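Have a look at the structure below, then the notes.
Some chains omitted; the rest stay in position.
Every chain is named by a letter (A and B) in the order it is written, and numbering of its residues begins at 1.
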Amino acid sequence: MQNEVENMTRWLKYSHMYRRGVAGSKVGRTHNLTESVQGNYHYTIGPYSDGVMEINPGDRVVVETRDAFDGLISSESDSPSKLLNMPFLNPQNGPIIVNGAEKGDVLAVYIESMKTRGENPTGTSCMIPEFGALTGTAYTAMLNEPLPEKVRRVPLDEKYIYWSERNTLDYRPHIGTLSVSPEIDSINALTPDQHGGNMDLPDMGPGSITYLPIRSPGARLFIGDAHASQGDGEVCGTAVEYPSITTIRVDLIKNWNITWPLFENEEMIMAIGSARPLEDATRIAYRELIRWMVSDYDYDQWDAYMMLSVCGKVRLGNFVDPKYTVGAGVIKQIIER
Amino acid sequence: MQNEVENMTRWLKYSHMYRRGVAGSKVGRTHNLTESVQGNYHYTIGPYSDGVMEINPGDRVVVETRDAFDGLISSESDSPSKLLNMPFLNPQNGPIIVNGAEKGDVLAVYIESMKTRGENPTGTSCMIPEFGALTGTAYTAMLNEPLPEKVRRVPLDEKYIYWSERNTLDYRPHIGTLSVSPEIDSINALTPDQHGGNMDLPDMGPGSITYLPIRSPGARLFIGDAHASQGDGEVCGTAVEYPSITTIRVDLIKNWNITWPLFENEEMIMAIGSARPLEDATRIAYRELIRWMVSDYDYDQWDAYMMLSVCGKVRLGNFVDPKYTVGAGVIKQIIER
């Protein structure tokens, strides 16, 4: 088991986080960001709230996240439209203040593990009126009657999600929302953008590192929205939303100029764009990936562009949030020497 | 002259503002929101800043607006990319606190007049790298070289804009950015949305009323971004930006449930949507207009939809900002009995 973990994380020592971070491979203190330490959760991500804790680069934080519905939906007979109250959705832990972080730095967030919380862990999926990709919404305004409301409450453990009598799905946890604070704006927890936010990228699970461009002192890290499994695009608007214990390690990278979130796991590097329409999210992701290949992997710009046209990988996060999220990646084996 | 003004504003007594406002046709005190009263201008529109003044419904405010470049561009040889510093763009006056305003109310803003400021009034238009509709931008990411930077400084008075030796254009002033505060978010002054924001709608000039859905106590009115003239869509990204003296009258309407900005002038009523892609902005605008015709003009929903398909009017605000803005309107003569 120990060996397995070591094997799983052997790639880490070659990661940008280990090679460039202030803490590097050194693991610092462990902090517990429990519900009671958190107190009020946040529904907007910005510079105007008080930090819940201060940590140093290299520190580990064990976070008790709430589900995206703030736990308000507890039965399949509940009505999401009655219980949910915009804009008080998608509660976020944080902000965690990272000592030494300044505008222009990069925050590295390595997800160590994601566990279920409490007894009888249960996930929740919903069809919410005027929300989702195959229905008119507040921004894609239609006159059609909304789709019916539906709630699924599904038992799960750290191996499986017991979706229905017919279908058992694998537990594939990831964090839906991961952010640093914008400089002067405060952005609702439903919207992804350059600061991270509600990206809903299924790859952002244990064993992944996300790099976020810091815009305010202390970085102000927000985290929430754990998914036990999510399909590409999150088509009906929700994943298997569940309260989690998510353990992260955080580091700080100086002298790295990035504009959008970047991402790394054992297999690939990826740049992440969020925009509407969906092609614009994809454009951002590919352009940032090209820039990354030029700056850190010694590729010529045009060679990177043409080669990604031949071997690039695209991952659709969501196409249901106020901005859509796409990751554009390339296999590390191809680009590392 | 007096008669002319009276004629011009005779329609006002039938406006939603006069018929439904707390102050109705009564004009209250006049406040001066000069540069020095304003102090710091704002680049983000939200609930986290202190009010600059309190007013009552019916009051008039004379506002000294800065140009969208904060006055930093003063010569045709200036470089916008060197002088402008994101996100500190499009400075806003405010927030003006409106006594009695509560979440769920509507703020009516009537623009009385827009005058030039200072001697030798001059407007500024720019081509800014990676900004505008016919170039790759931060959100429509391209690898092309950016367009050249260009600055035009154009003399103007309250009749004409002296664009070039060849072309003199009419002075057609309007306010580019008009907002109430979101409930918990703070949105940069470049982005329009449900709260109003950077709509850049050429109709929003003297003699128009904009209705904004209040989401926070006191409404928190922000205003700025005067344009001496703007083309539909603001294609290169900027209008004739100028510092103005803009006089508004403000009223408060209770018991009117609106979601997006609505608009009225002598000729038409209009609903305003902001979104990407542009068809979604147009969808919002038409849906809100239909809802307005149903709620206040006694139309059947389907009759309104079909009739607008036959006589609706569309006005493009901008298709260069982070969200695009469209107004969908109908001639009052058609729908008023």
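In this text, contacts are C-beta pairs under 8 Å (C-beta built on N, C-alpha and C of every residue); 3 or more make two chains touch, one makes a residue touch a chain.
Fair warning: this is a prediction, and the values are worked out from it, not measured in the lab.
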Oligomeric copy total, full assembly; chains in place: 2: 4
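Simple rule for what comes next: only the chains that are shown with their structure count from here on.
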Intercentroid distance (Cα basis), chain B paired with chain A, Å: 35
List of chain A residues in touch with chain B within their complex: 43-44, 46, 48, 87, 138-143, 182-188, 259, 273, 275-277, 280, 283-284, 286-288, 290, 301, 305
